[in-house]
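This is the structure, below, for whatever I ask next.
Only one protein chain is missing from this complex, and each of the others stays in its spot.
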């Protein structure tokens, strides 16, 4: 049972994190735009998170923090 | 039965030719000094020359001409 | 043919092709990348060859080899890359090989910045490389002029067997302006009998070389070079003058800076202050005479050298004025561009002071 | 300590070691090979490190790295090698790194020759690299002076965080003269808190850099550099004058050429002709004032710049004289050395003309 | 709850300027994590290249120098000879290292300079806008190879790791990739080994990291990872070419 | 009587300036003989290095250029691109090619420049008076390695042929020697093959020739040949590293 | 009187293209023109801008420091360039993305919901044409027809379908400032 937090304003909307989540809970938030002008990544159903940190490891901009 | 001719004034007295002659007839002429100030190489008993051209092939200064 | 909008860098490249340049060796660097990029697509169409070299050092030595074989060849770079080319450039000058080198100058020193600058004036005109030699240095102030000068540069290079440097800045390279490609008037050029293209068994072997191990020979070679340079000074010096009549202050500026100076002159005119402009088109040979004449002109109270540098060409202005009038300097550097307003204020300060 | 005969190149190397130079990165080239050769044997004795780089380009960038780590470091070369170092030199100037660069000049352009010359004056003093920057340029005229100046060069470099160029020629490098190694007077030097030696967790990370992508920043950096250069001009300008009193003609010459000029002065004296000498010891900052004063001196009819070049320093002489007196040039180049006789004849011609 | 992943202290707080999805960011992070894990942040001195990673001097939380294009190994040599106990590394792109800097990297390896080079191979010149690199694949388009790199005109891509592995004092040479999490983990292992070999004074160490340039490849970040896997890895096989075990 | 050996027309009549017994002279002659035998003298363009062979432009009886130190492959590239039908060759020493010119030779090979490089490896800088070369053997004394080259300080000698053989478009790479007549004959064969491969447009070709420097080795010419055989060949094994058969 | 225009926005908003089209049209009408882009290394998300000068006289400095008009497509551009407009000059603000109002009162300020209009027309991509339409209506720097000629040349062939769309965008933009 894991928890991920996004340093949202550092996100560049590259979507890499969304491709590696084993439980496919990382998605782009198309409704919001961060200060950089990108749709930031976010997690829908946090309870599904395994805390595997895959999303954090592939994030090129060190946006993601993972706890378990 | 070969014949070698030395372009004597181009000789630098390095002695390389004297080391490769199969019949050991190439020697340095210690009695003479050429325009460059070196003792030039020469052949004592030309009749022994096989015309193998070894001396010419190793001469760095293209001093030697060989006939057979 | 109607005028078309061309980006400076691409116009320079096309002008070279039109001038018969078939070979280009270069290495990427901002703000001149459109030159090699354009050449990479264009030269194959004319049966030429574009090659991206492993470095500027390699590029300039490829130019040496190609020029030594009699080809019309060009390279281009920007400040740091030109610094790396200095050894190659003095070899080319020493071996008297014709070629065209383009420097789209950016801010320095070191890695500096990538915005427009004119801080490579000394390097270009006094010789950044070792030894006594000169490059012909052409300084266009518009894309149209760049196009015209680049085409002529190849002829000048061939006529005198000397490298020609086209000195632009980031603005010239990046901006778009209307261009009309016109034939430059043909010069009768010497045959390149000295080129290494294989003897074909028809002549003694040709040797391209800059080594003269006997100092007497080396000096003779230098004397010959400087005879040639005298010729070039006599024949190729170019300058534009603007508004000199009755001018109280004369701006001296080249390249894009000269256009900013013109704006300043026009706004000064509105305030009833007469300012004129001397715009060297050739930075070497330098148009000393035009400046001497202006210095002798009664109305002229002072000179102001306006540059995108900390003050380099101003030395040539002083050498030409030779003490007859005060010579001042106004410049911005590191990629900052002078404004007409800045020049106007400087001019007023000087005239105030000169009164 | 008694005087000993030292070969110029070796004396320069030993002087550097005595000044605390622990690192040397260089590449062989005639006529300066004795410097790296001496260092390769000497530096290990003082716990330093000599490294033969793969090229001059690598050597100057090794110097950049070592200087950036706060070490006293030197490199040396001769003309073509110095041309290759131009990019590295402007980076070092831009990043404000202290180091000493020795150029034992040979004839050019290109591969040129290996005999003594002074044809790298422009490159040394106006900046052979791109951008606005200055090197402190020291020009010894004897082996003893080379020894003294090299030791001081390291202090000047550290005091101002600026590269210092020691400009010699083949004669300085190859000849033997009596030398006495004397302590140079200590300057109080700033601590190198900026050096990259590992943060040790005690401070923010240090960054050695010459990139300022924002042109406003880049310009500010240039302004700061030129504030520093003003300081250097104020504090470090050096010149020797000889026989100026009542001189009709003033020779301006540096390095070994100045000694030949002295011989000429002495033989002219025998003929009752008064000639004097101004010998710039620092080529940058240039001793303008000494020349201005001489130009103002009533007895002086003319100046003669004597160089082993086609005429380079003469421009700085003209800038200083600023039209007050005629300035002439006499030079030999490509490895040829002026003779006292040649200078004497030139002087008489000028004075004849000036009468 | 325990933290399983957070930003390493080997990085400053300055956000990267890289394009969205550019794997330079991943590689920066891996290097910084290794420095932290080996307790080297305080005794590390890095050398930034000229390339998109030019601002690396702002990102790594250790002393840094910005070297001239291609000369990072020379600058690092000067640094290491002055600071033999420090962990000295260069971070270089393929234009910087394999093109203009070819002589400097070969000779740093020949001398067995005790430094670690992180070689970021993205088969293109990123910073200057997509010109051909020595590592650009045959047929791959670049702004200076508008019809794609042609073998007969521009030759075949340089395999830097294979070439340097022929040099005796290049004691650790490995090629890795960061196109997926598994390979990212492996890449970090290689970088760690390289720094360890350096600190043991074994000799020159290099890790070649295959990286993406979505912007100049004209692909989305996700497409770019796929392109790397399908096109670069076949020509640039991953694996170790030199390791300290061989070199006793 | 028939002439079995005489001076080739590939050479001018100018006597070599080389020191007594310096094998540069032998190598010059072999190259010139090959040019003559392949009827290339009239369509050959050679590039002289900066090194003791700098005056090669006076000795080869074909068009010649004198290139900057280490840049012969770049100059040759410019020449060959302008004269694709000519036989273009560089003649370079180990300082010229392996040290300052390392980037230029690697990239000429990478591009598959259709030129032939004669690489004269005498393990020293001859022209400038015996400084260390990248090819100087460990323990070998040089004026810049007064205690002999030390592996930990200056690394191990660069094996240029082995390194270049990793480059796909280097289609012919062979190391030969001229320390005795038998090897001189083999050396000539290799040089001939290289020029043939060039004229067939196969790619980049290089022949590394182990050579002597009696003057700076401090040996008689005869001793020098022996030293080459006993000390250089063990570290620089003779043989072919790349030939056009492999490269289809 | 010369038109000296600054056009600025995010990379991707088409400010460079807008400037080129305007310059091309002015050239077609026989005017003197220059187009100068901002340029830099590949760093995304920065603001792109270009200077266009249209004049009867030969163009002096290609840099615009005293703009007769500034067209700003995003907030950073407004902050950066508002001060560069000459008194009496025009400032055209893309109100779809910029909630902020102009601070000066010595210039004419126009608010154009360019993205909203573009979206209505079916593609956000042509917000730049909306702004251009507004600018033309204000300045009369070139005839709208000439702009359409240029656009027609650009989108010849199969892309021709988008031509009417661009026309519409210009018209809608103009309407906002009538």
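A, B, C, D, E, F and G label the chains in the order they appear, each numbered from 1.
As a convention for this text, contacts are C-beta pairs under 8 Å (C-beta built on N, C-alpha and C of every residue); 3 or more make two chains touch, one makes a residue touch a chain.
Everything quoted here is computed from the prediction, not taken from an experiment.
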{"item": "Contacting the left-out chain in the complete assembly, out of D:16, D:58, D:84 or D:114", "value": "D:114"}
{"item": "Sole contact to the chain not displayed, among D:80, D:170, D:198 or D:311", "value": "D:170"}
{"item": "Given F:11, F:30 or F:52, the one touching the chain that is not displayed", "value": "F:52"}
{"item": "For chain D, residues in touch with the removed chain", "value": "3, 5, 30-31, 114, 170-171, 174-178, 256, 259-260, 262-263, 266, 337, 339-341"}
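By our rule, only the chains that are shown with their structure count from here on.
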{"item": "Distance in touch steps, counted as few as possible, from chain A out to chain F", "value": "2"}
{"item": "Pair of chains joined by more contacts [C-beta pairs], B-F or D-E", "value": "D-E"}
{"item": "Between chain F and chain E, distance of the C-alpha-averaged centres to the nearest whole Å", "value": "34"}
{"item": "Whole-Å gap separating chain F and chain G, where each centre is the average of the chain's CA atoms", "value": "63"}
{"item": "Gap in Å, rounded to a whole number, between the CA centres of chain F and chain D", "value": "38"}
{"item": "Two or more partner chains touched - positions in chain E", "value": "19-20, 54, 66, 68, 99-100, 102-103, 106-107, 111, 128-129, 134, 154"}
{"item": "Residues of chain A touching at least two other chains", "value": "12"}
